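What you see is the complex with one protein chain gone and the rest in place.
The block that comes next holds subunit A.
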Amino acid sequence: MPGAPAAGAGPHVMHNNVLGHDNDMSAAIETGGFVASAVRTDAPPAIVMDKVNKWFGALHVLRDVDLQVAAGERVVVCGPSGSGKSTMIRCINRLETHQEGRILVDGVELSDDVRALDAIRREVGMVFQSFNLFPHLSILENCTLAPIWVRKMPKKQAEELAMEYLTRVKIPEQAKKFPGQLSGGQQQRVAIARALCMKPKIMLFDEPTSALDPEMIKEVLDTMVMLAAEGMTMICVTHEMGFARQVADRVVFMDRGEVVESGTPDQVFNDPKTERLKLFLSQILRGH
């Protein structure tokens, strides 16, 4: 059953026909959301994953994953735990290496070529579930580190930039503090600002709110909505269905390493086609 719809109905949505896949859903870009879409179908795709396979030892964690993300598109990836969604987005900036298939980010193919990888990582920001701020550096230093060392930006300019982004995530007054002195929600907003300081073209979010207390989830989601409204290309692994409805151009449902269904939030949440998605939705709805 998993293979049949994947091959036939083209649940892995392609916004242009670069790889010759079905294009049936590209017209269905979400229009009823709160955040206006900024998908640019004219530009080359930001991310292309073509038949990507990955194994952890003997465990097949990604099975023929096809995914194309257009510039400016917001994709939300959901699925039960262990479905490979985190592994998939970690493959995009090569925190995990894939064993088969091709991944192109901003037109550059991921390979063992270190220079290509560095170029890609400069353009791809990542926000982790556990924040991963550097505890020995101040908030400001956390934000200026990469611009100074990777972008070779003068320190003063990097600090101005960092303050600008810290202001946008609404915590400029915490700049001199250390990560340990901030709440979880504040830390995650710093992590977002830190990634933005590199002026990335693509942002990856790996369950950014899963480690947060309920009252802090909103402040982080608000920051991400703001980012989405600015037209950032985003891939976000999350269980926040409200967020998905509000900002996603497309929702991708993964299970057991496969992309099972994908479509607009409306299609995926209100009209699930597969049993697996129905089961998943009933479970998370019961949980809420």
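Quick note on the criterion: a residue touches a chain if its C-beta (ideal position, glycine included) is under 8 Å from a C-beta of that chain, and two chains touch if they have at least 3 such contacts; residues count from 1.
Everything below uses one rule, namely that contacts and distances are computed from a predicted model.
Asker: Among "Co-chaperone protein HscB homolog", "Ferrous iron transport protein B", "Amino acid ABC transporter permease" or "Electron transfer flavoprotein subunit beta/FixA family protein", find the name that the UniProt record gives to the complex chain excluded from display.
Answerer: From the listed options "Co-chaperone protein HscB homolog", "Ferrous iron transport protein B", "Amino acid ABC transporter permease" or "Electron transfer flavoprotein subunit beta/FixA family protein", the omitted chain resolves to "Amino acid ABC transporter permease".
Asker: From the listed residues A:128, A:253 or A:269, report the one that touches the chain absent from this view.
Answerer: A:128
Asker: Which of these, A:100, A:118, A:213 or A:230, touches the one chain of the complex that we don't see?
Answerer: Checking the options A:100, A:118, A:213 or A:230, the one contacting the hidden chain is A:118.
Asker: List the residues of subunit A that touch the chain left out of this view.
Answerer: Residues of subunit A in touch with the missing chain: 93, 95, 118, 121-122, 124-126, 128, 130-136, 138, 145-146, 149-150, 178-181, 194, 198.
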